[in-house]
Structure formats: structure tokens, C-alpha cells
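Complex shown without one protein chain; remaining protein chains in place.
Note that the chains are named A, B and C in the order they appear, and that numbering of residues resets to 1 at the start of each chain.
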Amino acid sequence: MSHNTFGHLFRVTTFGESHGVAIGCVVDGCPPLIPLAAEDIQQDLDRRRPGQSRFTTQRQEADQVKILSGVMAHPESGVQVTTGTPIALLIENTDQRSKDYSDIKDKYRPGHADFTYESKYGIRDYRGGGRSSARETASRVAAGAVARKVIPGMTVRAALVQMGLHKIDREKWDWDEVARNPFFCPDKDKAAFFESYLDGIRKSGSSIGAVIEVVAEGVPAGLGAPIYAKLDSDLATAMMSINAVKGVEIGEGFNAAALSGEQNADEMRMGNNGPSFLSNHAGGILGGISTGQPVVVRFAVKPTSSILSPRRTIDRSGADTDIMTKGRHDPCVGIRAVPVGEAMMACVLADHLLRHRGQVG
Amino acid sequence: MSHNTFGHLFRVTTFGESHGVAIGCVVDGCPPLIPLAAEDIQQDLDRRRPGQSRFTTQRQEADQVKILSGVMAHPESGVQVTTGTPIALLIENTDQRSKDYSDIKDKYRPGHADFTYESKYGIRDYRGGGRSSARETASRVAAGAVARKVIPGMTVRAALVQMGLHKIDREKWDWDEVARNPFFCPDKDKAAFFESYLDGIRKSGSSIGAVIEVVAEGVPAGLGAPIYAKLDSDLATAMMSINAVKGVEIGEGFNAAALSGEQNADEMRMGNNGPSFLSNHAGGILGGISTGQPVVVRFAVKPTSSILSPRRTIDRSGADTDIMTKGRHDPCVGIRAVPVGEAMMACVLADHLLRHRGQVG
Amino acid sequence: MSHNTFGHLFRVTTFGESHGVAIGCVVDGCPPLIPLAAEDIQQDLDRRRPGQSRFTTQRQEADQVKILSGVMAHPESGVQVTTGTPIALLIENTDQRSKDYSDIKDKYRPGHADFTYESKYGIRDYRGGGRSSARETASRVAAGAVARKVIPGMTVRAALVQMGLHKIDREKWDWDEVARNPFFCPDKDKAAFFESYLDGIRKSGSSIGAVIEVVAEGVPAGLGAPIYAKLDSDLATAMMSINAVKGVEIGEGFNAAALSGEQNADEMRMGNNGPSFLSNHAGGILGGISTGQPVVVRFAVKPTSSILSPRRTIDRSGADTDIMTKGRHDPCVGIRAVPVGEAMMACVLADHLLRHRGQVG
Partner (left out) sequence: MSHNTFGHLFRVTTFGESHGVAIGCVVDGCPPLIPLAAEDIQQDLDRRRPGQSRFTTQRQEADQVKILSGVMAHPESGVQVTTGTPIALLIENTDQRSKDYSDIKDKYRPGHADFTYESKYGIRDYRGGGRSSARETASRVAAGAVARKVIPGMTVRAALVQMGLHKIDREKWDWDEVARNPFFCPDKDKAAFFESYLDGIRKSGSSIGAVIEVVAEGVPAGLGAPIYAKLDSDLATAMMSINAVKGVEIGEGFNAAALSGEQNADEMRMGNNGPSFLSNHAGGILGGISTGQPVVVRFAVKPTSSILSPRRTIDRSGADTDIMTKGRHDPCVGIRAVPVGEAMMACVLADHLLRHRGQVG
């Protein structure tokens, strides 16, 4: 990872600001001859797109992706495939509402990156947060759609498993449910509850945090490159780099601190299809290398700091002042982080498949 | 991060196995003219060294570090300083007890990296875990001792804040206490409790997890390079790469999921020494960039899987079997992770100071 | 350098094919607050643009660059400046003449990358060479225009110093002359000669090689990071990565093989403005680090393999056949490599300035 690039062999470089001309990414190192059409990417983008329910920001963005390079019609089959060269993906910004930013232009919004960007660069893009906006994550989702195609037989899915203090009931987990509610929630009953719960928060102008769980199935054993490119440590950096994420855990995660060695270790037995584990406390990773079990990652998303209550802050001149966010915002930014988490998981796994193949063949 | 190297401008490459000739590291990119003696490094190594209490592995290793390169006596002052060239640090293995490994050589220990290393490489070093051994972390501590010197005025400290279900009382936090008990625990009373608690676990041949908190003070605002080299995301990968770590969080961490926007955002006021925050829920990082407040990271360490109770597993031939760990092991590997966490924090911050200076001057 | 990215702190990622939708690049790690307008970049692009004389390919491309991100109007001055975030530059392909490629689609053109791309990827973009086309170098020139602004007081210029067997007369070197002839030739008389010489080659459907010299003045002493990021070795890779380049040399270059130690070493004397060298055989670099003298690099460009005479080759089915290039091509591709060489020099130096500042401050 370096500045605006992540990945080693399957590398993604993103660019663009919330209110600039366009955002996008360059996916480099993708294997050749993989069928890839704009629709494959659009599908995933549509799941992340804002303005799809009253529970996410009302900004209207078509988020139409264009493939600028890296693909061509296969000379024999005619199917559009990757060529092994960099795949540039472009998403134009269409709804950069010519809003009046005079009220926040010179103030640092508490909990935002305003103060730190200006501390670092001596300048900050106050228009919708500029580069620090969650809009950047659309580029990740686009890259992730490419990554999904790199590992045959792999499925990467994510779900919201907690909002505020309310956790889902894992007994009721139903992956099909995730697509049926605006929260990507796998527990039907909890989804129903979230509807009114989040409405309350939204109407009061407040916001709330969430926990997302990402699960990758069909990951072959052997991915991950110790010691400093462990699969879990690359997943940690990938998830933590998503806007507003404050914690990442693998398998049992923080709960492992409370377990004994007897409780935590996953015993093994020989199964019909090779070695099998009797549990998955490890979340599919041991010693930084995938075990062949599902890879399970969770991350915590803080409540957005854009709330309607006035907060104490300072302005660029150093004077004390108050600030209040107006306009369209997400009461629970964790919701739209669900497809982003999937994308990051897919990118990390694709990268590690290539790296593993490179070293071991 | 790549294979066995981490960092971008301040780069650390480690090598060595538990039962090989030696372990060590190469610290590359260190600024020149920094006073550096072997004793500076030895001090930190001694804090991590095994066999210092009955609560850590009884392996006896002097862990004497030698500086092989990258320093010389300053031509004027005569003080040994860095020269800007790579600093190679070597620690010989002295207690590679010629143990009989026949009972584990062909079996995969549940919860260990045995199965995954062999899946990946077609071979594994069964002698003490080889490269996957926590012994590798001595190299990190050595590198961290160099990193500490790169940021003037910075203090990096860590403490054990939870063992099993038992959390410390934050009201009783006393940094001086950390050096006084074998658990690096800042709460005197809890440390006393841990003594008997861990003795019980040790005697029963079991093990337990822990949570470590690392705090860096004196970190200037502006460190961290969005979007994919955010300070928090680099800290996440650094901590997650430590043996047995299963979760990482910054500031409020997972707790942030349960907070509202009002509760979580840190308000600002102008202070006598510039901008000041009225709280530090963010853990010193906003938008991936340091705020100038203390940087606060916590990580969860799973219980070691080396326990005395027999566990179900398979052997290399694919037959079902049982395994039981004999010999010297840590009842709570989290304890020795405390100085390792400090080292990783120091390395990440040193790297980011150089990166920031590179881009912004 | 990695796949389609070069540079370490000042990083450039390019994308795009000769006959795709667009080409472009992402410049990452640029310092903030540098004034940057599209015109600054357009100027350099215009110097590289094809179709400006009968001596370069007749392809008509406006090569209009758009800045998609990474800049904004400074809140005080209103001047458009860099923000420290990635600068995405886009150049649309407008003259992708819907040519009939049936005659070369299945044949490997000798001296081209046709065979090797297909060997590597199992597919190649036969439309104008796809990614292997010199069109990619427009992205480099765009990035170089940004790089020029990173080192204050630096001037990077290049000139064609040899075409075929004909070398310029160094006594007649006049930088002003470079802009006055279509060859970027600093020797007025030789430029006049090249006019008829290259016309002869062009009319005969042949092509010829060239040597380009790039000179950077105002480079501070101390840039370059031994041992594997030496300034000369980074320049070597930068120049060798340009299409059709087959050799790179610094200062005396290959001529140094024929010199004695007495002849080659640059003696020193104390000058009015600090240390001064009495000659510059070293080309401004000693031990991989800049001396403060002008940095001098030369590179050899092979004759383009696209010529009108039929050549023996094979086709994709493995049958022997002949091939002849039709259509618009460069009789001396070395000419358009001149601004590309400048751009690569500027990018390498900008990167090394940031790296040096990172380590040494």
C-alpha cells in the first residue's frame, strides 16, 4: 500500500474528489483473458450507489462506469476480455450540486478530516470533503468487481451485523435476506426493527455506528505471505482504509481475548474432501495463511460526524465557533460500507492468489 | 508491506527461524546522524525476552543484539551514529534445545500455522514453529528501538488492558506500574489478581487471550497518507501482523458502532498551544491523518494453542490422530506482545514522519 | 517500478492503448500548493504531438489533456494549485482511424512487440500496437510537466544528438536551435542536413535510429539513494522503458571504458559558490548520488520496425509468411522521444527530491 495505490500484483490506484470532474481507478496486473464487461462492474456499483433509500445520502449519482482501457474483443470468440494491461475505470460526477459552502469553508467539522487534511497539506477541499469523501469508495467497488473474477469459484459476501447496540441474531442468518432490505441485514426481523430505529435517528438529525461482516468462501488454502504480507494483516489494512472504520477483526477477533486455548483452537479431522476443521474460530486464517475455510472479517464503522446538532469547533483563523451540518447525509454510513467491504476482500484475495502463484507456482 | 519487509521509507526486513542459526533484521532508510548504540536496542529487547517470569516461556535466550552495519563513530564527536545506510541487526539463537520433535513432526497442531505453511510451501519447519514462531518478534523490537529515535519528543508505551474476561480499571491506570509487574499491567490491583489467575491457567496447562493498548504521545499532526497509506490502516496491518493477533482497533474502535454522532465526534476549542480537542474518541487519527492527539491502538491476542490437553487433529499422511503440546510455552502470549506492539507503533510512525516530510517538506 | 507504475514517492501510473477510448495517467504523491493548470501540461504535450512535420507519424491527435482531480482553486489566491491528492490526467483518443487490420491481425511484425505480447498474455491488441504503442508516452510527458514544477530552479532539456551514423558537432550546440527545427537538434547545420537525409529515408520507406541527450541543470547535490535506488540506475530504467530504447549512458557512458583513471575523474576546486568540479565526465552523478553538476543522460533509439519493405515472419497459426507495414509511421521514432526523455528525467528527479527530503529532511 502506498498513497493511493493498494495491492502488490493485483494493484488498484484510485483518484478523484467528491466534487471534482470524475473519480475512478486503474486496476493493474489483472490476469489476461478474463471476460469483463462494464455491466459486470455496474452491478456492484449499483449496490453501493447513494440515494436508493431514505437511509442513505440523497445525493443523486448515476455512477455509470466506463472502461477506458485494458479490454478488447477476443479475436476468436468476440467476447470482451482483459488483455493483461491496465484497466482504467471512470465514473463521472454528475450531482456536484453548486451548493453554498461558505458556512463550512473555514471551519473544521469535528470528527471529519477537515483539520487533519489542512494540517498536512496546508489546503483542503471543503467541497463535500474532497478526497476524504466516502465517494472514493465507488472506485473500490469497481475494482472489486474485477477482482471477483480472478479467483474462480470464490464467493465474497457481506452483511450488516450490528447497528448501534443492536446485533443480529446469528441463528436467523439468511444470505438471501441481505438483498431484500435497505440495510444489507441478513436477519429479517432485525432488518424490520432497523427500519424504525434508523428512522428515529434520521429524523432527530443524529447518526449511528455499525458493524459489517465480510465472508469469502471458496478461498484455496495457502494464500497469504508471512510475515508482513499475512492475509489477515492485509485484510486489516484494507478494511481499516475504508472511511469511518475504527476496528477490524478476524474470526473470533476481540472475543478471542476472553477464550482459553481449548475453546479457541480449531480441531481437525480428515473429511471426504481432504482435511477439515471442526470449527472456524480462526476465521479461515492461521499464521497469516488461508486454511481453506471461509475467511471471515468484521469491521466497525463509526457514526458519521455530519449531524444536525451544533458542535463546538474552531475556524481557520483559530477562533472558537460552532458548526452544524446541513443538507443530505447518511444516518448510518455503515450501510453503504457493506459492498465496499466485499470489494476490499475480493481485491486482497485476488492479489494474494497472484502472489502465491508467483512464489510457489 | 511485502513478504518479510514492512515500511516504505523507514523499512524493516526481518529474517530467521525459531531454531535456526540466528534471527535479525535490516533497517533501511533510517535518517543519518542519529546516535545509536547496541545498548539502546538491548534495553527494549530485554523487556521482550522470554524466561523472565514464570508467566512466559521458559526458553532461555540471551537475545544479545549485534549491530553489523549502518553506524560509525562520528568523526568529530566520536559518538556512534547512523550513517543513512542499512542497519543490520543480528541476534543469535543460543537455546535451540536439541529436543525430540518426533511427536509433532508429522502432525498439524490445531490453531498453529503448521497446516497452512505446509499447504502453502509443501514444507514446514516443525522445530519450534520455524518462521511462524513468536521468536521473530525480537527482530521487530530491535527495529522499533531504532524507530523510537527518529521522531524527537515522541513517547510510545503499551500496556496489557485485558486478560480473559478481566479488564483493567482505567481509573487506576498508572504507567509507572507497567514496569513493576510481569504482565505490563497499568492497574496495580488487577496485576495482583492476574498473578493468581494466570497461575491457575498455567498449572492447568491451559492458556488465555489478552488485549494490549499502545499509546503514542508527541506525534505531530499531519502524519498519514490517504487513501491507502492512512495512519490507522498502516497501524492495523502492523499490529495484525504480530503473532496471534486477531483484532485491531483505533480510539473507540468497535465501541464506536454503538455510539451516536454526538457522542463520538471530538469537539475542538482553541487552546493556549494551538487547536485542542475536547476528547479523543478518534484515537488521534481523522481521515487517516494524525490530529496531534495521542495515537491510541488496541489489539486482541488469542490464547496460544499450545496447551496440555490432547486435541483432535490429522497427520501429514491424512490420518486422524491426537496431539498434546509438551514443554515450555506461554500461558498468555499476549504479555510478551506488549513491547512488540510498541515497536510496531514506533516503526509505523517513523515511516510516516519520513513519508510526510518527503511529500510536504 | 512495477507494472504500469513508476516512482516511489512521486508516482506515476499510466494506462491506455493506442486505439482505445483514452490514455492517461495518475500522478500520486505530488506536493501540495503547486500552481498547476492544464495549459502547463498542454505545452509539453504539444511538443511531443504527432503530425507536426512530415518527419513524424501523420496520425492526427489533438492530445488535449484534462485534469480530472488533485487540483483546486486556492481559497485565498484563487490560483489553481495541487492539493496533495492524486492528479488524474486524461487524453482522449480521437483519431483511431477505423483502419482495416486484417493484414497484420494474425501476423507478427518483426521487431515489434506482437509476438512477445501474445507469448505472454495469450492475446495482443493488434490495433496500432495497443499498449505497446509509443502513444503511451504522451502520458509520460503529461506527468513530466507536473514533475518539472516540483524542483524549483531546475531546468530539464533534451536534444537529438545523432541520427544514423551522423553525430552533431558539439561545438555548435545551441539550445535555442532545438525549438527551431523538427528534429530537436541543437546543431543548426546538422539539422539542415537531417532534413534531406531523413526525407531520403522516409521516401524509401525505411527508418533510422537516433541518440537523444537529456540534461538537467539546477539539480541539488545529494539526490539518489544507494545502493538500489541510485540516481543513475533509476534514470537507466526510466529511459530504457521508453519505446524502442536499446541503450542508456550517463556522462562519458560507454566511452568511459576507453579512458584511464586520470582522464575520467573530475577534479575539484573550491569555487565562489562552493565546491566546483573542473569537468563533468561523471554526468553529475557519483556513487549514485547527484554532485550538483548538470545530470547528463543519453539513450539510443532503434529504427522503427514499421517499414515498407516486406519482411519474413510467421503468423499465429505458425505458418511462414511475409509482412509489410502500410500507412502512417515515423521514419525516425527517436525524434518524438526527445520530450519523452525530458519527462522521464523530470519525474525521476522529482521522485528523488522527495525521497531525499524524506530520509534526510
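As a working rule, a contact is a pair of C-beta atoms (placed from the backbone, for glycine too) under 8 Å apart; a residue touches a chain by one contact, two chains touch by 3 or more.
Given the structure is predicted, the values throughout are model-derived calculations rather than measurements.
The chain we do not see here touches A, B, C in the full complex.
Interface note for the absent chain: among C:Pro75, C:Pro182 or C:Pro226, the touching residue is C:Pro226. Listed here are the subunit B residues that touch the chain not shown: 2-5, 11, 13-17, 20-24, 26, 28-29, 32-33, 66-70, 72, 74-75, 81, 83-88, 90, 105, 120-127, 130-131.
Mapped onto subunit A, the interface with the missing chain covers residues 9, 29-32, 84-85, 226, 354-355, 357-361.
Mapped onto subunit C, contacts with the missing chain fall at residues 1-6, 8, 14, 108, 110-113, 115-117, 119-122, 131-132, 136, 162-165, 201, 206-211, 221-230, 232-241, 245-270, 274-275, 278, 282-283, 285-292, 300-307, 309, 311-314, 318-320, 334, 356, 360.
Going forward, only the chains that are shown with their structure count from here on.
With chains as nodes and touching pairs as edges, the resulting graph is complete, every pair of chains being joined. In terms of the distance between Cα centroids, subunit C is separated most widely from B.
Central chain by Cα centroid: A, whose mean Cα position is closest to the mean of all protein Cα atoms. Mean C-alpha positions place subunit A and subunit C at a centre distance of 38 Å. Rounded to whole angstrom, the centroid-to-centroid distance between subunit B and subunit C, based on C-alpha atoms, equals 45 Å. Those residues of subunit A in touch with two or more other chains are numbered 2-5, 14, 120-122, 131.
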